[in-house]
Structures are given as C-alpha cells and as structure tokens.
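Every protein chain except one is present and positioned as in the full complex.
== chain A ==
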C-alpha cells in the first residue's frame, strides 16, 4: 500500500532517509553492545491506530514497550515505540553487561531505547535540515489493555498514521527489537513537503 499516497519518488526518498538513520542507530547499538547488528529493509505502511494496537496485542501479551514522543520544526512530530519481546527484556542485563541489581530491567530498557531513538531521529532530522526535541521515554506497563489505552491517548490522537517498522537483530545474543515510528496523519503533509524540497534538488 502506498503510504498516504506518497508517489514512487517520495516513497523512495523517505526510504533512503530512513535507511541512513537506521544505519547510524544500529552502529551506535553495535558499539554499545560490542557486537554486530543485522539490518533488514524497513517497512513503511499506512495503518489505522486501532489495528496497530490490535496487532501489537496479538503478538504477545508480555511485550515490553518504551515510548518516546518527538517534535521537530515545521509540524513534524510523532511517537517512537521500542518493542521488546518478554524473553529479550529479561536477558537484557546480561547483554548490557550489568551486574544483577545494578540497574533495573526497566532502566536498562529505557537506556537502550534512548540510544536507538535519539540516534535515529537526530540523523533523520539532520538530513532534512530539522531538529528534534524529545519527551522523556516511558516504559508502558505490560498489560494488554494498558498498551491499547496508551495508543489511544497518544498526544496526537489520530485515526491513521504512517508506520515505519525497523528490526534490529543482534544475532550474537539472539536478541531482537523493533522500532516503530508512528507519524500522525497531520504531520504527513509536512513530511511530504520536506521530501519534495529534497527531490527538487535532484
């Protein structure tokens, strides 16, 4: 599906901007964990926010999600969700090399999420001559209802959003996490304008 009617060139441009940002975020993660992060081609699609909370809920009841809102100039904003499997969030202390009880799992997840989110968004912003500010990251409680309620309450409360999903696979530790960017309908037109400006240069 073409996301919010992005034409082929616009989709290609957005994909490239995301690839570059994803590459730098995975580089940060790789250096932080001293390992290699395997990257897949990210997916970009249009979703309804109701279907999103359903799909997140269906995946597993024990998922851990860290959410961080972002806001740039020119009406660009959204929410970055870092989604961890339960089994991965429990072994994260080992991966990060913490002693037991040194830092809670929650704090570790928030640390890791911040690295990925801020690196990704800073590089994305740089490429479009923008600058992002962030809300404090929040660990969402693990209950199913809590996640659905949270998604419904997101600051930009909207029916449709552009969903960008990036999977970071740390094969050495068989640890995966998904970064899901949700860009509300109202911000898409602004992103399109920025993309058109970039494309006009080519």
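Criterion: a residue touches a chain if its C-beta (ideal position, glycine included) is under 8 Å from a C-beta of that chain, and two chains touch if they have at least 3 such contacts; residues count from 1.
Just so we're on the same page, contacts and distances are computed from a predicted model.
Note on the omitted subunit: UniProt lists it as "Response regulator", one of the names in "cysteine desulfurase", "Phosphoribosylformylglycinamidine synthase subunit PurS", "Response regulator" or "ABC transporter substrate-binding protein".
Residue-wise, the contact with the chain that is not shown comes from A:19, picked out of A:19, A:85 or A:130. As for the chain not pictured, it touches chain A at residues 9, 12-13, 15-16, 19-20, 22-24, 26-27, 30-31, 36-37, 39, 41, 127, 199, 202.
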